[in-house]
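Below is one structure; the comments refer to it alone.
Certain chains of the assembly are absent from this excerpt, and the rest are unmoved.
Letters A and B name the chains as they come in the text, with residue numbers starting at 1 for each one.
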Amino acid sequence: MVELAPRHKYGLTLTVPVMPASGTFGYGDAYQDLVDVALLGAVVTNPVSLRSRRTAQGRRIGVRGDAFVVHTGWPNPGLNRVIRTYSETWERLPIPVIVHLLASRPEEVAQTAARLSGVAGVAGIELGFPATISVRDARATVEAAANEGDLPVIAKIPFGRVERLAPILAAHGADALTLTAPPRAVLPVRDERAGAVARFMRGRLYGAALFPLLLDTLSYWARRLPVPVIACGGIASPEDALACLTLGAAAVQIDALLWREPALLDTVARALVQPQKPDSVLAESSTEQPGMEDEE
Amino acid sequence: MVKRQTAILRRARPAPPFWEIHLALEQPPEPGAYVLADLGGPLREPLFPSEIDSAGFVAAVPPGHPALRLLPGAEIDVIGPLGRGFRLNPDGHPLARLLLVAQVGFLPFLQPLFQAAPAVALVVEATTRAQLPAPTRFPPTLELTLVTLDGSAGYLGPLEAEGAVPSGLERAGPRLRELIAWTERACFAFELDRYPALAQCVSEVRIQPQADLAQALVRVPMPCGVGACDACRVATQRGERQACVDGPVFDLLAFRRE
């Protein structure tokens, strides 16, 4: 059992500290044939906006070694249609549903959070921000979500903005923080017809190579923030997930690496649900000060 | 849909430039449907059947495809079958006449349909003569129409173009329309951006086409295959659809311009 919203009146309790990351798992039932959601702690939905959004133009996927760039523009049919389409699924799911909201203007987020508070099965909100959002706007957005809805609010911090955003959002209404959203990335696009690199694509970067950056951020921030931290970014195995918990994360999100290996979600969940024996993986260092080989 | 380990049975190159990879699979994908295979990259790759047999299916892939790093005997992990393939006899009664239309690189997607009806016509469009497959590669029952963009062989393409042509050449458009008028079903395999104009051709020839009269296979990246990632969305007349689960085969007329 892990409590992701200890300061919230209802709380947000997970039996297992594992969930998919927003944008990778659909709205709850896309993976029903391949993933046993009952083993997970929660489901986080794909991003939802108040009004519908269309798919982005241009190249959607670019592969770079074992990393890849994804560019979708977060298409979705808008809040009301998402609720109409999926509320039955959410009610039926045996685990809490966290709806990821694309944080736009605070008034809109207020409206959205209020609307979601009544929906059965929905146990929390995760807010996603544009990568370059100002501290002021991010704070106003979190406050709006916390004040106008009655659901726990998780803020997903853009990559590279932890220092500036995380402490402030934790102080202004965020019940938990997800560290971090995938980094923004640019990749040359090979135009196969022209046979030359003529354009670039912009998108979010995924890959196991990002995991060492996540651990670096966790190693400094997880124990300095006053709210639970959810680790996200390149987690590729149960050992990775345990390393995140050791460095102070309360839970983990498995991101787009699950597309290659959907079973990763269940595998990680099974590994984390077992009580950790004293001599188990990572146990040596799961103390307050995990064993870094060198302080430098 | 299931996830399972399968083996590569055989690798050959009977029809260059494509390589054929024979995969063992109990429940192979239907024509136009696919499996997602873990070929060692960070994302799975879709494999479409170019032949289906009792052991599994054959995927024909271009040179440089990641599947070619694997040797016969290699175990690979596939998810599938996935997606909606071609729908050839929706009323239950078998087809008499079938039209297949493809750009040459997409020919393998239609290959499992080469003998799907007593009368099958195939239109292949290539940039130039050298890219066209030898006619001997096709079943003799197939009625073949060749089209090149430079007029170096067969009709002058592109298929949807109109207007005057240099003397000695014949436009492909009228021939395509003839075949569309003739057929009971038409299956297209082109880059997505060709479909609006091809849909236009069909709707000009067939005034009140029934649903799925003309079908179009859409090849876009499909990282998840189950409708989770939204990377494969395509715009249709009825809104956006996911190629991985709503397709990859759509009603061609869904791509008509307003």
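Please note the rule applied: contacts are C-beta pairs under 8 Å (C-beta built on N, C-alpha and C of every residue); 3 or more make two chains touch, one makes a residue touch a chain.
None of these values were measured; they are calculated from a predicted model.
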item	value
Copy-number formula (whole complex, one representative of each chain type shown)	A x2, B x2
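Here is the rule we go by: only the chains that are shown with their structure count from here on.
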item	value
Whole-Å gap between the CA centroids of chain A and chain B	37
In the complex with chain B, residue positions of chain A that touch it	23-26, 30-31, 33-34, 46, 54-55, 60-61, 63, 65-68, 70, 72, 74-76, 206-208, 256-257, 259-263
Interfacial residue positions of chain B with respect to chain A in the complex	1-3, 38, 41-44, 79, 220-221, 223-224, 226-235, 240
